[in-house]
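Every protein chain except one is present and positioned as in the full complex.
Per-chain residue numbering starts at 1, and chain names A, B and C are given in the order in which the chains are listed.
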Amino acid sequence: MRNGAEILKLGTLTLVWWCIIFGAVWAACYIVGILIPMALTSYESDAARMTAETCRALTPILSVLVFIPINAMFMVLFERRGLAIFTVRLGPNRVGPDGYLQTAADAVKLLFKEDITPRGADAFMFTLAPIVFFAPSIFGAMPLLAAVTNYHELFQIANLPTGIFFILAASSVPVVGIVMGGWASNNKYSLVGGLRSAAQAISYEIPLVLSLVTVCLMAGTLDVVQIAKQQSGGILNWNIFGGGALRGLDQAISLKFSSSAPALQELSKSSFEQVLKSVYLEPTAQALGLGAGQEGLAGIIAAFAVVLLIGSIWIAYGLYMTGACAEINRIPFDLPEAESELVSGYNTEYSGIKFAIFFLAEFTNLFIVASIAAVMFFGGGDCPVPAWLGTALGGPQIASVINQALTPLIEIKLVDPPTLFATIWVILKVYSIVFFAVLIRGTLPRFRIDQLMDFGWKRLIPLSLIVFVLVVYAREFVNVHVGT
Amino acid sequence: MLALSLVTRAKDSLYQICRGLKTVAMHTFREPITQVYPDKMPDTNIRGRLALAVNPETSEHLCISCRQCERVCPDKCIEITAHKSPETNKLELIEFKIDHGLCMFCGLCAEVCPTSCIINTNDFEMSEYSREALVYDLRKLTLSQEESRYYFDRKEIPLPKPKPAKAAPAAAGAAKPAAAGKPEEAKSESEAKVADAKAADAKDAKEVKQADEPEKQTAAPEEKEETENKEGSDKSKD
Amino acid sequence: MDQFEMLKAWAETNVETTMFYFLATVAIPLAYGVILDKTIIRSGFILIGVFGSICGFFLLLQAQFLALAQLMIYAVGITLVIVIALMLTNPRMEKSQLSNATPANQLGAFMVAVGLFMTIYLSVRPENWTLSSEPLDTNNVEVLGRALTTDYSLPFEFASVLLLAALIGSVMLAKAEKPSKPGEDDYEYTVVEDGPIAGDPRQDREPAVSKR
Partner (left out) sequence: MATDTEVDLTPRLKTDEMLINMGPQHPATHGVLRLILTLDGEIVRHTEPILGHLHRAQEWQGQNRTWFQYQALIDRVDYLSGMFTSWAMARAAEVVDGCEVPERAEYLRVMVSEMNRITSHLLWLGTYLIDLGAMFGFPFYPFREREKLLELFEEIAGQRMMFNYIRIGGVMRNPKDAWLSKLKRFTEEFPDRVDEYEAIVTQNPIFLKRTKGVGILRKELGMDYGITGPSIRASGVNLDLRRTKPYSVYPKLKFDVPLNDRDGDTFDRYIFRIREMRESNEIIKQCLDMLPQGEISGKKQIAGLRVKAGEGFAAVESPRGTLGCYIISNGSDRAYRIKWRNPSFCNLSILPELLKNHPIADVMAIFGSIDVILPDVDR
């Protein structure tokens, strides 16, 4: 740990920035969603009630609008510092205390830079492109917000029954912005970058969607809030571990934990087996039409199905991350802006605020992609510690202590503990994925465009179809969310 | 078969990628190699900014206006103004200018200097707002006594022998600070040579320089003859 | 309380109507823009806007899934393909064809347009549209899925046959122009290995000297 100081600095920086981001979001939401409606309800007029309702309805979008720019700023800094650590450097450490304000300074610089529209460019399209690129990421974040805030009623408004499909539709729009910008720039490099981006996005959308459809199939719904809710209850219930395929194991272990008295040991042992049997053997036997004497066979098939299901889901997750990297143009799929080939691709001609918007959207997309992964595969705002382990570790006591401490704040609706904890877990999950993306960025070289297409069409799409079929069959023999 | 080979290759690729990722991730636990430059000045041995050293013992200026550096400079960035003192009939340095905007820090001038007067310091920071400010004059070039001692020690140059005290025209040296006091003309070259026990290469340079002197005079015939301030000294060369 | 509910209901209906008119006022000029814009790629991009507002109509009809599919497939996928195809064609050729349009052609086109419009209008007008204020089942994915796999499975399959035909056609198109000999597809300005390196490839164009 010779680099301890630098890692510590990155940790502190992250914490400080998280406090800033979520403090700002919290303040905005609190004022608009709770404080103003509370103040207005004292007036008995209808207009006041309408205003209060409107305020509440606007809270989710406001929180996203506050969140995105600050978060993107932090993510740029996070990535730069993370890469610096991987490459035995220090990273930006000049502006502000230990470089905390570097990206804020960059943002200010970009805002005040001259906004150049090249001669011969289609000025209207040129201006429209960054907006088309950026706006969908705001919309895309909305259902996710509902999913990750642990069903807080203030953000429930943002939920849609077609949640994940909405997110996918929204995330498919930015490529139009890229093509538009590439064409409108009147620059050949930009044009090639835009075309590449279109080809890439259309190709990689398919494995991306298919892998998410696999998850939706297991969940039996498109609603992200439902999907997140189904996975609650510890790491063994998450979709990445088969979405409830291990639930029987979870239940059995919790039963074992609950009966700690030695006299009950024997009983609990039998009940342990019973639970496993009821959860795994019986549905399998039922599905296969096996009789009572063929439990061994049913057990083998059930175990195989569980392993298959979990393996398929892992592959689906890999496919999702690959497709997502390609969708948001990150290394190793950053061909639309490949510096060594196309100067800077579609944003070659952009400067000032328009470039800033492109930059902002890129990192926001990364965040959204990571949050989709967190919601779809990693249980959203769920605490990874299962209930039995949490009890053993004294989770309820800790929770009650925290609740006690927060009680005065909860009283005036300043803090909502479930939302708070959910947010903390989501952020940890999302930034772990982002950190992994940074690591990948620090390692891999870039694909070539034809290889990228080959890889997408000849490898990923068949693989995602295979995974899809495997999951369809495997879940017949295992209790996944749908069954329970 | 094909499917199997595909799976094997996918596995191999994944393993290799993970190996790369691991190698990169393990670099997290290495000490950063970045030097925090303005906070901590690097300890370099670089051939940096040119400067004129003084005798660390006596703070005499070491330049003898021999113009060797001016002649050897590939960029012609050194300009020496000297005149023959009417009293002592020796060369007296009036002005010494180095245009650091032209200089390429080859260090040839330092190599040929017979008295180790012109040296490359380890200083590399000379940002200025204008190009004119990069032209260093005698006052800016001359090092203090301590700095000279530091560089003489660092570069392991033997200390020059103090010159015999002269009835001083030192005061006549215009409005220059004491450190940049009027440099005195050196004794004859042979004397200086005997006096200064130089490092091997420096000595070589000097010995042959004497031998080459007449030849060089043909190329640059102005040195001993002209007593006046020569601004167009470089023009006289072809 | 009643008053409030009424206000809310009023607002809801009005918001829907307003949204409809808003989308219509966006969609129609954009549709005209697709036809009238001189820059063909621009009209391709405008088409995306048209599809986007149609997606809005679907949303107003509470057909979320359809709306999103519209956005994903038509607005982004198909239009992008169109735009790319337009970019790869020769714009000069387009221009020359445009200038060739005689008044007779223009008149013909106009007549066809009017005829088409009248046909659609007449076929739609006598239909009895049942109006329903009852909201659709929120989970209309399920409804759609059932409909497509039971009642409408034949049209659905026909649609997929159409897509398959389109795929095969595009493959055929792409394969159509095959280089007959390995040397022939070489770029005509290419200076072959044995020849001298030409200064400007466009001025001294040399025939292929020899092949290794």
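To be clear about the criterion, a residue touches a chain if its C-beta (ideal position, glycine included) is under 8 Å from a C-beta of that chain, and two chains touch if they have at least 3 such contacts.
Everything numeric in this text was worked out from a predicted model, so none of it was measured.
Shown as candidates are A:Val16, A:Leu406 or A:Leu444; the residue that touches the absent chain is A:Leu444. Touching the omitted chain from subunit A are residues 83, 86-89, 188-189, 192, 331-332, 334-335, 338-343, 441-451.
The missing chain lies against subunit B, touching residues 9, 12-13, 16-17, 19-20, 23-24, 27, 33, 44-47, 68, 71-74, 104-108, 111-112, 120, 201, 204-205, 207-209, 212, 215-216.
We adopt the following convention: only the chains that are shown with their structure count from here on.
Most remote from subunit B, judged by the distance between CA-atom centroids, is C. Distance from each chain's C-alpha mean to the overall C-alpha mean is smallest for A. Taking each chain's centre as the mean of its C-alpha atoms, subunit A lies 60 Å from subunit B.
In subunit C, no residue touches at least two other chains. Of all residues in subunit C, those touching subunit A in their complex are 3-4, 7-8, 11, 39, 41-42, 45, 48, 64-65, 68-69, 71-72, 75-77, 79-81, 83-84, 87, 138-141. For subunit A in complex with subunit B, the touching residues are 1-3, 6-7, 84-90, 93, 439-440, 442-444, 459. Across the interface of their complex, subunit A is touched by residues 10, 17, 20-21, 23-25, 27-34, 36 of subunit B.
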